[in-house]
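Removed from the display is one protein chain of the complex; every other protein chain stays in position.
Moving on to chain A:
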Amino acid sequence: MEHIRTTKVEQVKLIDRFSTSNKSLMGTLYLTATHLLFIDSSQKETWILHHHIATVEKLALTTSGCPLVIQCKNFRVVHFIVPRERDCHDIYNSLLQLSKPASYNELYAFSYNPKQNESKRLQGWQLIDLAEEYKRMGVPNSNWQLSDANRDYEICDSYPRELYVPRTASKPVIVGSSKFRSKGRFPVLSYYHRDKEAAICRCSQPLSGFSARCLEDENMLHAISIANPAHHYMYVMDTRPKLNAMANRAAGKGYENEDNYANIRFQFVGIENIHVMRSSLQKLLEVSGTKALSVNSFLSGLENSGWLRHIKAVLDAAIFLAKAVAVENATVLVHCSDGWDRTSQVCSLGSLLLDSHYRTIRGFMVLIEKDWISFGHKFSDRCGQLDGDPKEISPVFTQFLEGVWHLTEQFPQAFEYNEAFLLQIHEHVHSCQFGNFLGNCQKEREELKLKEKTYSLWPFLLDEQKKYLNPLYNRDFSQKLVLLEPNTASFNFKFWRNMYHQFDRTMHPRQSVFNLIMTMSEQNKQLEKDFKELEAFHHYSNLKIRELGCGGRMSLERCLFKIWLGFVRTRIDPTGDGSAYHGPQHAHSVTTTRRFLYSPLNWYLASLL
């Protein structure tokens, strides 16, 4: 709180950044410990989490006040005009401090309290269990085993404790190999394909320099290769451009020499490094944020940013990987420099193409936990969670999500989750509201005691699962198709408007087919239930009427029945015009009453009266 210099400023204008007529909303700006809040004159609230703020800029004073531009990590851009420069300056300085916390314990996750009891909180952390996941894949088995080499983070502090390696790889081989790999990240199992007995393994670059060799590392690769019984060669994918890999040799790092490793097929893929990606995104945002943008400046800006080229490169690499496994039954070892950025992208997207489990909501959570969180993608550095080196920030994970989005566009029925799910995960990777993405590796997370002090994101997403379900999802679709083979001709790649213009409402279709279908599909479930109940009720009523018989005499029982019938009917259909069926929510509340009233038992009890 000590950073907050002013908590409330009135008469602030919020400017629509794309409106050419400088449309604006007048309102009041509030600064809380965690959020910046703007309430406009129509009481509409705009909440901005401090952690979401990427940059704050104070522009030159104008006649109407002092402009303050805030760019967020979720691509929201807000443009305020604060009447007094003094206030603007205070907010500006406060936000500078608040958006760049110096230590982890200042992050929102440590103060976020959803009022959940402790056991539920702990259960939440147990929702995703990676040991379970490896079991699902089919390991350990006769070729792969769990290694205890890193049980106490003794050989690689950015890896998880539990690692799967070939049975034939002895401890000295593992230790030797890890010494020959950048940051000790030796080759380990990322995904095991049960049917093909082929594996996806991951590691960092070898410290080969111009000529260095390491027998243990060579043995390690050999062990991986022979863990695939059907195969006599394996791929080694270096996801970097060849030039970068070669340059690394001068620093004593580099790539595998095919002559030194038995039966490997070495392949460069050419995905650019984090710095290129960072500036690419920056260029993309500059272009898409331009007011009164022409089509040609947009397209040439899109081209110059290189963004879609990078996305295509990542997807192409994933396809190469998946095809090697599914078509050639080959094992593939993937690495880049440190093996936590490009390697995570390619391994996770490759697995997603191979295994339909990762196209389910839970499966996708597992995939992120495995290839991103546990294998030490440096979320804290890449997302700039703390005040640190801005050169470490890079949209590597965003690119992964965009790759997935492109797949959902090409295979609309293959995914259980929808775009909103991807957007929500992106939101929380940056929000620091949940513990999952804090820190850079598992070891750091344990030291931060995240499982004791914070909440896991996944149970919250599962709770609101309905919002993230793809109504077109077809489970059988995935069974028919062993491997998703997306078309990566350039024309398939589109600008992801719903990500980069999430908050710019005027740019989106005014009616969403997707939302409509989602609502309808929800409603269908409800209608099916209603229909069954109504049918049973109708059937029962008919029987009852027959039983009561006709004739002129109005028996007490018949009177009762009629009264009850009318009562039930007005409850089901209060307006009498069927409007109860227009919204699933309303229909829901009606059903609860009905369930009681329909029950033949209840009617029987009533008839005894």
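In this text, contacts are C-beta pairs under 8 Å (C-beta built on N, C-alpha and C of every residue); 3 or more make two chains touch, one makes a residue touch a chain; residues count from 1.
Quick note on the criterion: contacts and distances are computed from a predicted model.
A.B. asks: Missing chain, UniProt name, options "Myotubularin-related protein 9", "Tubulin--tyrosine ligase-like protein 9", "Aspartate aminotransferase" or "Aldehyde dehydrogenase": which is it?
C.D. replies: The correct option from "Myotubularin-related protein 9", "Tubulin--tyrosine ligase-like protein 9", "Aspartate aminotransferase" or "Aldehyde dehydrogenase" is "Myotubularin-related protein 9", the UniProt name of the unshown chain.
A.B. asks: Consider the whole complex, including the chain that is not shown, and state which of A:115, A:466 or A:546 touches that chain.
C.D. replies: A:546
A.B. asks: Determine which one of A:288, A:360 or A:478 touches the chain that has been left out.
C.D. replies: A:288
A.B. asks: Considering the whole complex rather than only what is displayed, give the residues of chain A touching the chain that is not shown.
C.D. replies: 18, 288, 293-300, 302-303, 306, 308-309, 312, 410-414, 471-472, 474, 487, 489-495, 497, 501, 506-513, 516-517, 520-521, 523-524, 527-528, 530-531, 534-535, 537-538, 541-542, 545-546, 548-550, 558, 562, 565-566, 569, 572-573, 576, 578, 581
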